[in-house]
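Left out: one protein chain. Kept in place: all the others.
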Amino acid sequence: MSETQPKPLTREQMAARLAQDIPDGWFVNLGIGVPTLVSNYVGADKEVIFHSENGLLGVGPAPDEDHVEPWLINAGKQYVTLLPGASTFNSAESFGIIRGGHLDLAVLGGYEVAENGDLANWSTGANDAGPAVGGAMDLGAGAKQVWVVMDHTTKQGVSKLVEKCTYPLTALGSVTRVYTNIAVIDVTKDGFVLREAAPGWTFEEVQARTGARLLRA
Amino acid sequence: MSETQPKPLTREQMAARLAQDIPDGWFVNLGIGVPTLVSNYVGADKEVIFHSENGLLGVGPAPDEDHVEPWLINAGKQYVTLLPGASTFNSAESFGIIRGGHLDLAVLGGYEVAENGDLANWSTGANDAGPAVGGAMDLGAGAKQVWVVMDHTTKQGVSKLVEKCTYPLTALGSVTRVYTNIAVIDVTKDGFVLREAAPGWTFEEVQARTGARLLRA
Amino acid sequence: MINKFVPDMETALAGLNDGATILMGGFGSVGQPVQLVDHIADMGLKNLTLIANNAGAAFGGMTKLLQTGAIGKVVCSYPRSSNSTVFIDLYREGKIQLELVPQGTLAERIRAASAGIPAFFTPTGAGTQLGAGKETREINGRLCVLETAIHADFAVLEAWEADRWGNLTYKLSGQNFNPIMAGAAAVTVVQTQHVRELGEIHPDAVKTPGIYVDRVIHVPYGDPTL
Partner (left out) sequence: MINKFVPDMETALAGLNDGATILMGGFGSVGQPVQLVDHIADMGLKNLTLIANNAGAAFGGMTKLLQTGAIGKVVCSYPRSSNSTVFIDLYREGKIQLELVPQGTLAERIRAASAGIPAFFTPTGAGTQLGAGKETREINGRLCVLETAIHADFAVLEAWEADRWGNLTYKLSGQNFNPIMAGAAAVTVVQTQHVRELGEIHPDAVKTPGIYVDRVIHVPYGDPTL
């Protein structure tokens, strides 16, 4: 990479960029990691309702230390608050909400996204890792929109946007958009379409780091 | 029938006889008609909890006119009360209770009961009658015990206990006991077993009015 | 900002067209969206499919709706009624189709639609006329039939309380089919007895989370009558 290479976005910048695109009034589930940061960047002008798999709708910001409610955690097992209008329910109802297509959006992390929308984000396939899946497969299969937020490449420079996933799949053909540290990419029936490059990045630079054909919007 | 023929039981007597056999602590659903009368005869020494398909557990007696709660009806669309300890729930949960085998007992009316436990109680097969099934098939298939309370024969003297049902079936092999106006009959893997004849009735008299072989207990 | 309250019946039922399938809450007279049904009867629609537990009763505009000829088909468990022969008459005259479904299977098929379960096996109805023609399978020694989810275009429901996010509560036996129908239709419309501010309904008291609800109209008509 040349010295003039523009900087990729930070985790916070990726989350903020994604948050811009969430419309007022959407019901959204945020996965663990960078997706969780998204809630910090939804503007006060929008009412976005966050769902947590363990049975909450209307999740608010983390409490300060003096106002922790010990009976209130999110799916990431962190203390949270509830906004006025929140509701609680059991795990079957919570996943009925997910599986039944009632969530407008699930924001998930990813190991790989394929140009047909396949998602791999739960297992690297290593046998001894102690696998865990949580709600990833349900969210991947159930939400109306699945947006993945992840680095564009691995630390080794290998693209995480691919023609075909090599890691075990989470869900088939469900990803509709990918927010990376260098681009926003739509997943269409024709494949990956560059919706927006990060500031300073060109189509060619993004294509060079993408493991599948990139179309212009 | 001879002049010395003993009287068959009344509807109230049938209901009272059945009520004697309900153990303390059972959860019970009562069908429409004679089954509904059963609740009047469960002794005060027993705590029997009544379920109603429309989403009630812990149904109490009918209210007097001055204490009607208009938002509280049973599956027969009659005003009811709730006992302390009652609960309400939606129709899917209510039938989860039924289908999941959580009711100790369903008491149903019957057109016919076969010696293998098949029940016919929802349709006489007439095409123009405007059929209706309600919760009968779910109750027939779901409760741990299904007791049928009905007259032993039709008004024309035809036995309602049969080798094989001729009316459309409600549920397969689910009836465990039949309370009629002349007998209490268990349905076993060997067929009908006379548990008890009504006062004054003999085994032979009951057998003569039963359309299948009757075994002695 | 989310505000699911609508000002009038026209807005509440906008988009309901000829040929639509409609889920209607209520068991007997309790929890039935009386005024919504009444308005549907006035819309002059044709060839509707009505999915509800009871279809024959004389209350809540149902008789009017049936008499207008708007309903081509009824899916229900118990169309009979002691106080109305309208449905039976139309059925006998061949003017209305009937799909009879065991009540628990009806509830579970509707709940399945809301919960994203396309099909399930149940022992209810296996070996009976109402299971005839359905795929069967013996599971754990019991004969079962395969039943499919019932989706609809509209669900019309009645709640006891609602807030602007669409969170709902119900009163006593007013719950019945209402919570499971919310979310089983493309558009879920609720008439509510009471309007609550956001936060007035405790999170643990919400029976239907607002995510299932599209439109709410305030209809404080009072107590149902048998």
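Should a chain be cited, it is by its letter among A, B and C, assigned in written order, with residues numbered from 1 in that chain.
One rule holds in what follows: a contact is a pair of C-beta atoms (placed from the backbone, for glycine too) under 8 Å apart; a residue touches a chain by one contact, two chains touch by 3 or more.
Just so you know, these numbers come straight off a predicted model, no measurement behind them.
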item	value
In the full complex, displayed partners of the excluded chain	A, B, C
Contact residue for the chain not shown (choose from B:R17, B:K77 or B:R99)	B:R99
Residue touching the undisplayed chain, where the options are B:P6, B:G58 or B:G191	B:G58
Listed residues A:T153, A:T170 or A:T210, member touching the removed chain	A:T170
Interface with the unshown chain - residue positions in chain A	52-56, 69-75, 77, 79, 82, 88-92, 94-96, 98-99, 123, 128, 130-138, 141-142, 168-172
Interface with the undisplayed chain - residues on chain C	108, 112, 115-123, 139-140, 142, 144, 148, 169-172, 175, 203-205, 207
Interface with the undisplayed chain - residues on chain B	24-25, 27, 47, 49, 51, 56-58, 82-89, 92-93, 95-103, 142
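Basically, only the chains that are shown with their structure count from here on.
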item	value
Most remote chain, CA-based centroid, reference being chain C	A
Chain B and chain C: spacing of chain centres that average the CA atoms, whole Å	29
Centre distance in Å when chain A and chain B are each reduced to the mean of their C-alpha atoms	55
Chain A-chain C separation of Cα centroids, rounded to whole Å	35
Multi-chain contact sites of chain A, meaning residues that touch two or more partners	none
Two or more partner chains touched - positions in chain C	111
